[in-house]
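Some notes on the structure that comes next.
Note that one protein chain is taken out, while the other chains of the complex remain in position.
Presenting chain A:
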Amino acid sequence: MNGHQIQSKIISMGIEVLDAVRQRTLDQYTEGPSVKESRLFFLLLPFFDGKEWSPEIEASAKTVSIVYAALHAHDQVREDAPIIKEQQLTVLAGDLYSGIYYQMLVNTKNIAMVQRLASAIIQVSEKKTSFFEGVVRPLEEVEDAISIIETELLMSFYRFYGFTEYETLAKQALLYIRYADELQRLQSKNYSHALRELNTSFVHEIYTEHWLLEKLDSLHGKILTSIADCSLDYELEKYLLHQITPHQHRAEQLTREG
């Protein structure tokens, strides 16, 4: 499978998600369902890598994408008052997407997957809330929270269908992307909740920046090893490194500057 085919499949999955949750008022007032390309890539990775991919698995992958979209919508709800129509509908968009993922899995009689995803959502919600607890926690706990937020839904999917060989690679790559994103946020002073938590742990932003750079450096090495462990073919490896984790060059540059 070449890069173009991989890209087409990811786009097609994105469109299917859009079609599944389409609602006129939401289309008009909200940003619509948003699922990062990297998440779609990793959901489809077993397919790209030639694993047995039934219509049931394809449908499940789509519902996981919808859950990602639901949770993402709720991440977009701000603290502004008075709340505007777009924000009110963003709350409801997330709720509607949750109902749709449930119904889609029910229609394919996949109740067990509903349960798995519900358990994953519980963990993700717990970790997201942990950033508001106002306590200084060990760095490992912050890392663990970020890791669960980024990967738990995907891990549930992998475990459910026995695609566990991709777990390590997907975790490393999704964390890499998240940390690269946090680094960018830090530099533009656009703080996320996780970043605020890291800044609290490190006391000064400069240490947060160094920590993120070190993380990116170390994760990059690990990703290369994991790709080799998974024996991904050349095209897939190239796509992963160039499209999904394209921050490498910037990270290297920043490391040198640092």
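By definition in this document, a residue touches a chain if its C-beta (ideal position, glycine included) is under 8 Å from a C-beta of that chain, and two chains touch if they have at least 3 such contacts; residues count from 1.
By our rule, contacts and distances are computed from a predicted model.
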{"item": "Protein name as given in UniProt for the chain not displayed, \"Maltose/maltodextrin import ATP-binding protein MalK\", \"Ectoine/hydroxyectoine ABC transporter permease subunit EhuD\", \"NAD(P)H-dependent oxidoreductase subunit E\" or \"Heptaprenyl diphosphate synthase component II\"", "value": "\"Heptaprenyl diphosphate synthase component II\""}
{"item": "Of A:L44, A:I100 or A:M155, the residue in touch with the unshown chain", "value": "A:I100"}
{"item": "Selected from A:V17, A:I121 or A:A194 as touching the chain missing from the view", "value": "A:I121"}
{"item": "Sole contact to the chain not displayed, among A:I15, A:I83 or A:L139", "value": "A:I83"}
{"item": "Residue of A:T25, A:T164 or A:T225 touching the missing chain in the full complex", "value": "A:T25"}
{"item": "Hidden partner interface residues of chain A, rising order", "value": "23, 25-26, 70-71, 74-75, 77-79, 81-83, 85, 88-89, 91-92, 94-96, 98-100, 102-103, 106-107, 109, 111-112, 114-115, 118-119, 121-122, 124-130, 132-133, 193"}
